[in-house]
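Please read through the structure below; I'll follow up with questions.
Every protein chain of the complex appears in place save one, which is left out.
Naming follows writing order (A, B, C and D), and every chain is counted from residue 1.
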Amino acid sequence: MLFLELLAQSLVQGSIYALIALGLTLVYGLLRILHVAHAGLFTLGAYLGVVVHNATGSLLMAFAAAMLGASIGGVAMFRLAYKPLLDRPPYVALIASIGLYIACEEIFRIVFGASGLTFTNQPLQGQLAIGGLVFKQAELAVIVFSALIIGLLGWLQTRTRIGIACQATVSDPQMAESFGIRLNTVRDLNFLVGSALAGFAGVWVAILNNLVEPTMGSVPAYKALAIIVLGGLGSVRGTLMAALVLGLIESFGTTYLGKVMDRNAIAFAFLILVLMLRPQGLFARR
Amino acid sequence: MLELKNLACGYGAFGAVHDLSLNLKAGTLTALLGTNGAGKSSTLMCIAGHVAQQGGQIHFDGQDIGQLPPTERVRRGIAISPEGRRLFKDLTVEENLRVGGVIHPASYFAQDRDRVLALFPRLGERLDSLAGNLSGGEQQMLAIGRALMTRPRLIMIDELSLGLMPKVIDLCYQALKTLRDEGMTVLLVEQNTERALAIADGVCVLESGDVAWQGSAADARNDPELAAAYLGMH
Amino acid sequence: MDYEISLLTTIAISVLFALSLNLITGFCGQISLGHAAFLGVGAYSSAMLTQAGWPFLATLPVSILLAATLGVIVGLASLRVRADFLAVTTMGVGFLFIGVVRQQEWMGGEMGIAGFPDSGLGDVGFMLLCVVLAALTAALCVFIRRTWMGRVFGGIAEDEDTMRVLGIDVPRYKLAAFAIGTALAGLAGALYSQQIKFVGPDSFGFVESITVLSMVVVGGIGSVFWVAVAAAVLTALPGWFQFIGDYKLLVYGGLLFLMMRFAPGGLAGIVESLRKPKAKPNTQAAAATKGAQP
Amino acid sequence: MSTTYEAVAPLLVVSHITVRFGGLKAIDDVSFNLFPGELLGLIGPNGAGKTTCLRSITGVVRAQEGSVTLDGQPLDGLAIEKRIRRGLALSQQLVKPLRHLSLLENVALAAGSAKTASPLASLMHVSESAEQARALELLRSVGIAERADQLPGTQPLGVLKRLEMARALALKPRVLLLDEPLAGLNSKEARSLAETIADINRSGVTIVLIEHNLGEVMRICQRLVVLDNGRKIADGEPRAVMNDPVVRAAYLGNDTLAESAAPEAAHA
Partner (left out) sequence: DIKIGLMVPLTGFAAADGKSAHEGAKLAVAQANAKGGINGEKVELVVYDDQASPKEAVPAATKLIQRDKVVGGVSGSYSASTRASAGVFQNAKVPYVTAYAIHPDITRVGDYMFRVSAMGEVQGRAGAKLVNELGKKKVALITVKNDFGQSLAAGFKEGAPKFNLDIVGEHEYSLQDRQFGPLVAKVKSQTPEVIYASGYYYTAGPLVAQLRAAGITAPIIGQEGYDSEKFMEIAGAASEGVLVTTSLDRDSERPATKAFLSAYRDATKEGADMVAASTYTAVTVLLDGLRKTGGKGGAALRDAMAAGKFDTPIGDLNFNDLHEVKKDVQVQVVKNKAFHRHSVISDPVLLAPPSKESK
């Protein structure tokens, strides 16, 4: 029973990780930027979700606002921050991104207060029993949505011309243009979708925790990086697997190894182990 | 169909080409020749829209395309097989070809791909390999094939024979002849001057960014001085 | 006056620490997001040894040695993984370090270690020690830069495969970079523990690693002088910013971002472009050469 | 000339190497010997495995089977840099100069191999002037001395090719492995660089040359090994090899010989 419950909980945790990391994978896959500020968009989504839900009482509006806000933020970040830095060494964008993230955190703190926001009417708290396991509605919804979105993105990325066009811009942006691929459109689109996903994930985490804090992105900021690296950098399928595996490792690890290492250490010990055996990550693109 | 009027282009303050006027008629093959660093590749990349145009005009089908972005130029029918091949290394051969045909409806793809594979059967055997792993010659074939996938009306090929084995060079020239005869315009940069002169209609020789000689290929073939001075023939 | 001494000490330690990362990341191109772990190794070993009764100065070699040993182990990892994979691996090393230290009662666990004896050098003496060590480190960096080792590091930073084809034993050089860099970080750590008189797991986490990396990048990766300047400025900044209290980190984050956005080459880059305002290949050309790999 | 080699101990022995990439056998049980002082041409169709063969000799790719020995000592399992230090040098088909160094410094870095043998040794040396002098000489010998101070980023391909060769030479190799050094040069330049290669060979460096420029290959090579589809299909004196119908079918395309290679070969 404990085993099953742990398994179920790792699935929930893995799905959350997957949602957060997916957007990052898109961005990384396209521009090779370690986009730490992605976590800022995630937090932005969470705040917008709570604020709008508290104001309107509509979950749909909350998600819409969060995704819209985050994607506007994301595209703005790309245009203003990353675009001019694309032909610089990657750590330049990394540090810029870290600066952005710190600024985001502080803006949230100054605007919404340090102690965080909660839902006045926390949605989706009903419980469902499946095969003896009890889930919150919100937990099930997270699992279902991440499965759907990942399926869709995986298909888009590998099976469609848009996906291939995106990948072409990674290898050689200039030549991609020479074959009619509109670089700016493709990149904006990627940031748009990736950031919307971050906002989406933010609202879910807000619902699950009933707490939105300025610093809620700081764990995703590095965990998501670990996940996309574990997944082989840039592959949707790999990200999904890595997120689930990490959820599993953390759940069982903290339960059985908690005395030796903390949760982060367990996750990263696993990451290091995998990378030493498979330097290209669990699932390299091919 | 393509007309360069006093074209100047370069990088930042540096001018790679100073004053190039060139007129390509539809269905002709023009060879752009010159020693290393003469500015040939820069010219092609400028026509494709990647090297800054510093002066003059580029007319295509009578319209000035100098201000158009590269994405627009390829839609009008200008394709390039660039110096250094510039393949999409992380994509497979098939996907590279797919990107080549991305401006056309998906239904064109199978047919166009088969045409390329007929020209370069070797690529057919390697369809699922990553482009970055191909041998030098295979990459060259793919670069040309990819350009053909755009169904160009003007194809620009930089260093056609680079890294290709003699048999494939022959095939390529054969194919160029056919394409030209079907009405495609070709702008060819070659170091293998003999081969280029043998097939070309017009010739333009660049030297340090300036036109050193321009005329018909027939004249060029009969001008031993030119051959010795600029074309490195012996 | 004490305030200046304390500030100067802090700055000297930061400079030393930043230069140690600059050696690995700037000189040799191996990006590290877990460098604070080595600061931690040095700090913990010095703190524990002084607590055990060792004189402070005697703990320095031990701190250096232990940090370098761990550094070589992490360096071995750098032989397996590259670029972004390495960045995240080193980040993992950082988390692993504090994650394990947290659980060790004999290392103070969550409570950290406090209450260990003074160096006995006095505030001024200790400050002088830190400044001299930082200066020596800078001199060492400049020297390495000028030797063949510096040239090889530069080559490895750019393209290690090519360096191998030139017959250069890339793994050993990388290990050397890690060994020297982390040894210096260990030294910085020992000084840090003496100055703060408290070491706890949270002082050597991800934030610290990021902070030191931003010093290196803001200074201009690879440039000894400007990295030292950036380390000094970024260290003193929070103090200067006390008056804006609530907005301190916002300004810090914003500055970091603006700096990278408008001066991606760091301070060194700014100075460079002031010195010769004209050249600098336009972006198109740079992109062209980047893609052009025959 | 070629007949006398059988008496001498080979310098480099490639025996039964096989290289697979996934399902593809890029090299399939290839063996050949390289004798001291020889200039061996390695030719074959595109994708035949020539580059892979050179790379497996230098260790850039690992051969799954077979072994390579240099001067009687096996190289198998050694890292690239160790093999290079035993006296191999590789001029790659894909040119990769260090972009932050000038052409001169690129070559000088290679010329300083004695000083870079180990991290400790490298820390002991500061001066680069001797290496720069040698580098300049080498750049001159491949004909790009006038660009010595420029950065490689903006150089045309032909220059880079020569740079690559100068850099390989700077390692003072016993065996020089050249992958298409003449590509991208016009015929006059190709001729003169081929001449340089022949000179280098005469000065005592053993050379393996991959080239599609058959004219020059026929002119300067003393022996040819032909690969096709990963297998060795011919090995011997150039003319004999070229007249081998199997080679002609695989490589030249039957009808075209007259047009390009043959006349060159004839007057070589």
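Operating definition for what follows: contacts are C-beta pairs under 8 Å (C-beta built on N, C-alpha and C of every residue); 3 or more make two chains touch, one makes a residue touch a chain.
What you are looking at is a predicted structure, and each value in this text was computed from that prediction instead of being measured.
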Among the chains present in the display, which ones are touched by the chain that isn't there? A, C
From A:Leu189, A:Leu211 or A:Met276, residue that would touch the chain that is not displayed: A:Leu211
Tell me, which residues in chain A touch the chain that this view leaves out? 1-2, 5-6, 8-10, 12-13, 16, 106, 109, 113-116, 118, 122, 125, 127, 134, 136, 205, 208-211, 213-216, 218-219, 250-252, 254-255, 258, 262-264
Had the left-out chain been drawn, it would touch chain C at residues 1-3, 6-7, 10, 102, 109-112, 114-115, 192, 195-198, 200, 202-203, 208, 238-239, 242, 245-246, 248-250
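Everything that follows uses one rule, which is that only the chains that are shown with their structure count from here on.
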Label of the chain whose CA centroid is most distant from the centroid of chain D: A
From the C-alpha centre of chain B to that of chain C, how far is it in Å? 49
Going by residue number, chain C touches two or more other chains at 281, 285, 288, 291, 293-294
Please output the residue numbers of chain A that touch at least 2 other chains, ranges allowed. 172, 174-175
Provide the residue numbers of chain D that touch chain C in the complex, in ascending order. 58, 60, 79-82, 84-85, 89-90, 92, 94-101, 105, 109-110, 112-113, 115-119, 121-126, 128, 153-154, 157, 160, 167, 171
Interface with chain D, chain B side, in the complex: residues 11, 35-37, 41, 83-84, 122, 126, 129, 133-138, 140-141, 159, 162-171, 191-195, 231-234
Give the list of chain C residues in touch with chain A in this complex. 25, 31, 77, 80-85, 87-89, 91-93, 95-96, 98-100, 102-103, 206, 210, 213-214, 217-218, 221, 246-247, 249-250, 252-261, 264, 283, 286-288, 290-291
